[in-house]
Each structure stands twice: as structure tokens, then as C-alpha cells.
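Below is one structure; the comments refer to it alone.
As you look at this complex, bear in mind that one protein chain is not there, while each of the others sits in place.
Chain naming follows the written order as A and B, and within any one chain the residues start at number 1.
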Amino acid sequence: MSDCPPFTDATSRRDFLRKGAAAVAFPAVVSLTACADTKAATPADTASRTPAVPPTPVLSARQKADAMDEMHEKGVKAFPAKTEGKGNQPLQPRLEGGVKVYELTAEEIQWEVEPGRTVKAWAYNGQVPGPQIRVREGDRVRVKLINKLSQSTAIHFHGLELPNDQDGVPFITQPPVKPGESYTYEFTVPNAGSHMYHSHHNAVIQVGSGLLGAFIVAPKRPLPAHRADVDYVMVLNDGFHGYTLNGKGFPATEPVVCTQGQTVRIRFMNEGMMIHPMHLHGMHMTVIAKDGWDQPAPWKCDTLNIAPGERWDVLVKATNPGTWAFHCHILPHAESEHGMLGMVTALVVQKPGVA
Amino acid sequence: MSDCPPFTDATSRRDFLRKGAAAVAFPAVVSLTACADTKAATPADTASRTPAVPPTPVLSARQKADAMDEMHEKGVKAFPAKTEGKGNQPLQPRLEGGVKVYELTAEEIQWEVEPGRTVKAWAYNGQVPGPQIRVREGDRVRVKLINKLSQSTAIHFHGLELPNDQDGVPFITQPPVKPGESYTYEFTVPNAGSHMYHSHHNAVIQVGSGLLGAFIVAPKRPLPAHRADVDYVMVLNDGFHGYTLNGKGFPATEPVVCTQGQTVRIRFMNEGMMIHPMHLHGMHMTVIAKDGWDQPAPWKCDTLNIAPGERWDVLVKATNPGTWAFHCHILPHAESEHGMLGMVTALVVQKPGVA
Partner (left out) sequence: MSDCPPFTDATSRRDFLRKGAAAVAFPAVVSLTACADTKAATPADTASRTPAVPPTPVLSARQKADAMDEMHEKGVKAFPAKTEGKGNQPLQPRLEGGVKVYELTAEEIQWEVEPGRTVKAWAYNGQVPGPQIRVREGDRVRVKLINKLSQSTAIHFHGLELPNDQDGVPFITQPPVKPGESYTYEFTVPNAGSHMYHSHHNAVIQVGSGLLGAFIVAPKRPLPAHRADVDYVMVLNDGFHGYTLNGKGFPATEPVVCTQGQTVRIRFMNEGMMIHPMHLHGMHMTVIAKDGWDQPAPWKCDTLNIAPGERWDVLVKATNPGTWAFHCHILPHAESEHGMLGMVTALVVQKPGVA
């Protein structure tokens, strides 16, 4: 701690940003903590001098405060922590006669939510969220669902205005897809925007276990005002895996990284059962679309309440350099006495020309 | 199941819609399931061949999946299920010297929420929600409340900008209306929109038990852009009767029925204690009013978050034929492992000229 540079020192901050910039090519190397790359005392070092759990059962108030701070620091320094598996990865289609063909295999996997916490998940193609599908308005798309689960399932394309028989609701628009069976959806993509796909069968369990993903449709005629340098999908969830962003809890969440002056588009999607008011530090968000439909006029905020099933698209003009906390403002979704957790990530705004 | 027509077959879907159209005169006959009128295997039929509860205690994974699917199918096929009692029915006023006179009797009743689940309710005129009152801006209205409950009560006209002494809050604007007593409100309707009336005394219990209803005020000069062919009030609740739409839980909820090309106005009203993000499949909703006040510009969504006390008016252009799931997207409010429940209904878009 004592080796950590003073954070009010602008030079140190610039140093960090300059060093951090070298890491931008692979965001997972970007560190949240401004002093992570210094010779700072690690929790272990500190413990050797000021034991967090001393031999005597009585801790002074200061020792208790230090012990708590060490847990908080440990979490921040671990960010972004490496875990097994990464969800929400772009899925390239196979082209068959002008049709974009995707295969989604639903099956049970083990999923590491945070370092050392591995849970049972039901996943598409081994990912939570399932692979990210990106198509264009008017594309012909075929999605083959292969069910390797022990339950029947089906896929609903949430937000797409499909013909009724492609809507994916068992017993209303199709039979359930039984274990071991497969089912093929095929349609021309009718409307642009940030949409989702997920199970619509026994969905409390199936979506809560991970059967969900982003389905992004680029418009035929994009608005110039919506042009962005970085396009980031953030799927919120609060199911059986705890509070997660793109399937991971802090410190295993992924930072959003950009360069000062760039515009970042964030596509929030709530696949959970609770609201999550996402708060960005340091800059505001300009809300441009709701459920894939452009808002009649953009509006600004720093805390955006996202309800289950909703998608909100925002633009952030990255004017303010630094590493900025970005989290759900329902505090127990983001922190405990042991440090930050769950729905916390960072927006990292790197200074331009630093490398 | 095996007799159910293939749902990806457009002909079958057209058949369904053609057959379904004959039922549109009485919406309760509209069936949610595309194969309900075929010689499909019923759960009972299926059970005779593949017992859901076999004599041996061990079920294979496939048998378990089938058993679950049968419960889901049973719920869907039962929709819209017949139950005793119907809430939210239009109440015709008695005219007395130009005044529209309504009588609301609050008393305890038995209320069938879903087939076979009957609960104690406190109701206006034996209905949950209470009868729907529709007046016009500027009308003179008299509402006589007759209290046959064991508790005092009072009516607050939620959203109407009445003179203070008509506001219905015991000890602030009036004395409570004691058991066995009656109380008369009288006012000139000041503002248009989708409003509500409900108890404002011991309201957690009284509103949670059913003392609530819709109070719709037509504007003097309706906007042409808001013209609708179907005008539907949907009261959301999550009180002592469980998750309900207009006082009933799925499969006893009522479908919204229209013809392709029509415009449907839906007036959402939340009388519960939780948010309910209502998600419509297949088409978007255009939001035109909040709490009875026109939005400065309409905006589109497919999932609309409705908080307690809020009213949101939307228009749906029924472009997409079929039977569409329409439900709260907090999944446990809409489904369990036993099938769909609570806050689920359907928007049924019939093809025109089919009869």
C-alpha cells in the first residue's frame, strides 16, 4: 500500500495510462488498478508485516479496517481476472446458397464464473452467454438448434418480428425440441437492433442456467449519428450463476477499452429477473435506442435502469481519460464487505498516441 | 403430440387462423395452441401409452422431459380457461340530472384466480379488478361507495386531479368510511387518460386483496393518431392472489384479439408492489402516454417496464398474423417447471376476411 503512488498525482496517472496503452491490443491485460504495475506491497507482503489474521483473537479497529481494505484491494488488483471460458464470442456463419447458417448446441457444461467458482451451466456452444450472432437487416438466416440437454427446449428470438411459426414458444408456435433432437429455424431478418435469443421453455431454469445470447441486427441504412468506434454488448444476468456481466462476475468481468476521443456503443441486455441500474463513472451515456428501436430524441444519463427483457443502446463519447468504475447501482449486486463483486467492470479510456 | 401438425408448415398455420377466425366473436373460444382443434394426442392419451407416472419409481431422462412437456402443453391447451367470475367489466352509469352515477359496493367474495384455485378477495361489485369506469373529460360523475367490509375504507381516484376533498385519503381529505356505511364522491372529471381507483386505507391489505379498478377518461379532443380499433385495459397485480392480469392467472387470462391490420390500444396499469416488464412477441408497441399524459413523441419497444402506480398506453399495429405470447419478462412471474402461469396472455392477430 505504502508503495502505491499518490493517486492525486497527475503524473502517475499519466504514467499508468501510458503503460496501460501498451496493453490495449489485448484488453485482458489492462489492469484496473492504477498501481498494479508498481512495486506495491501485495496483500501477502503486507500480511507478513501486519498479519491480517494475527495469532491473538483480538483485532484493533485499525487492523480490521486494514484487513477489509486488503480484501478490497485484492479484488481490484485481480481485475480483469483470468477464468476458464469466455461467452458472447462472435459466431461466424456458414454460407449455404446465400443463407447464413448457425448451429447452436445446447448442453450442460462447467462454467467458471469467477476465479475458483465453477458452476453447472446450460450453454449454447459451451459459452455463457451463448455466441454472439451479428447479421444485417434482410439477411436470410438459418439457426439449427441441437438439444443435448436432458430437457426439451426451444429458441425464442426476442425482439425479432418473425413469422409466427419461427417464434419459438413450445405448444404455441412449435413442438418442444426433445432431448437428443434438433430443430431448424429459418427466416429473413425483419428488423434491426439489439436483440436476444434464449430458451422459451422452462425458462426460469433454462435461461437462469445460461441458455441465452445476443442477436444483433445491423440496419440497412445506419444513422451517421450512431457511428461508433467500439461496439460492446453487455448482457446482464442474475440467475443461478449470481450477478454477472457477460457470464462473469467481478473480478473476471471484461473491461470496455477505448481511446480518448472515440465513441463507444454499449448494448445493454437484461436476461435476469431483476432490474439493474447501470452507472458509469466519469462520463455520461447518450441513450439512442430501446429494444432495437431508435428513440425519437437521444437523451443523457449516467445511470440507466435496465429491466428484464429490455435492451438499451447508448453511446459514450470517451472524453475523460482514466479507468472508470462501471457497475450496477443496486449496491449488493456490486460489492460486499469483502470487496467488489458481480456486476462491476470498468471503462478504460486510454490517451491517444500512447503506445 | 405426433398428431399435431408441423408448425413450420405455413398451410397449417393458415388453417389454424382460418378456423380460429370463426371463434373471434367470442374471444374465450380462441385457442392459444395451434393444434388444439386437431385430433392431437391429449396428455391423457399420451399417458396411456407413455405413463407420466409409471409404476416403477425410476423415470428415464426422456420420460422426465415428456412429463414436464405434458404439463406445459396442458396449460397452453387450457388457455383461455374458464373460471368463475370476470373482473374489469364495463359499468354503465345511471344518469341523474346530467350526472353519471356509479355505485361501488366493497365486500368480501370468493374469487377463482385459475381453474380450481379460489381465494378470498375484497372486491368492488363482486369483481377483481372492480368494474371498469369509462367517462369523458368534463363529465359530472358521482361515485357512491358502499362499505360491506369488516374494515373502514375509502376510494382514491389515482391520476385524477380532483378537488382536495374528493381525493380519498382518510384523515387527510375525508374520514374513513366505516363498515356498514357509505360515502359519496362527486366531481367534474378534470383530466383525460388511463387512471385507476383503489382503496387508500390499509392499502397493502385492501388493494392487495382486490379493491382496485380502471378509471378511463376519454379526451374531449382525441388525437387522430391515437385512434384504435381495439381498446384493451390490462391491470397487472401481484398481491395476495398471485401474479395476475385483470384478476386472473394463466391459463385463465384473457387473450387480446384483433384482426390483421387493426390497431390495438393497450392500457397497462400496475396495481401491484413489483415492476412488471411486459413483453410482446412478434410486434412492437408504440408508447403514446404515461399516466394519462401524452408523451411528447411516441417511441417504440417490445418490452415495457411498468412500475407500481404507473399507467402506460401503447398502440400495437397488428401486422403479424398468429397467436403471440404476451407476458411479464420476470420469468418466475410467467412460468415454472410445471408450465406457464400468472402474467401470461396472448395477442391473437386473425387474418382479415376469414370467417
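Criterion: a residue touches a chain if its C-beta (ideal position, glycine included) is under 8 Å from a C-beta of that chain, and two chains touch if they have at least 3 such contacts.
Predicted model, so just to flag it, every value in this text is computed and none were measured.
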item	value
Contacting the left-out chain in the complete assembly, out of B:I133, B:V189 or B:I275	B:I275
Residue of B:L104, B:L145 or B:L162 touching the missing chain in the full complex	B:L162
Selected residue (touches chain absent from view) among B:G116, B:P296 or B:G353	B:P296
For chain B, residues in touch with the removed chain	150-152, 156, 158-159, 161-167, 169-176, 178-180, 191, 200-205, 207-208, 273-275, 290-293, 295-297, 305, 307-311
Residues from chain A at the interface with the omitted partner, ascending	1, 4, 7-10, 13, 32-34, 61-62, 64-66, 68-69, 72-73, 76-77, 275, 277, 279, 281-284, 297-303, 305, 319-325, 329-332, 334-337, 346
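Keep this in mind: only the chains that are shown with their structure count from here on.
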item	value
CA centroid of chain A to CA centroid of chain B, Å	35
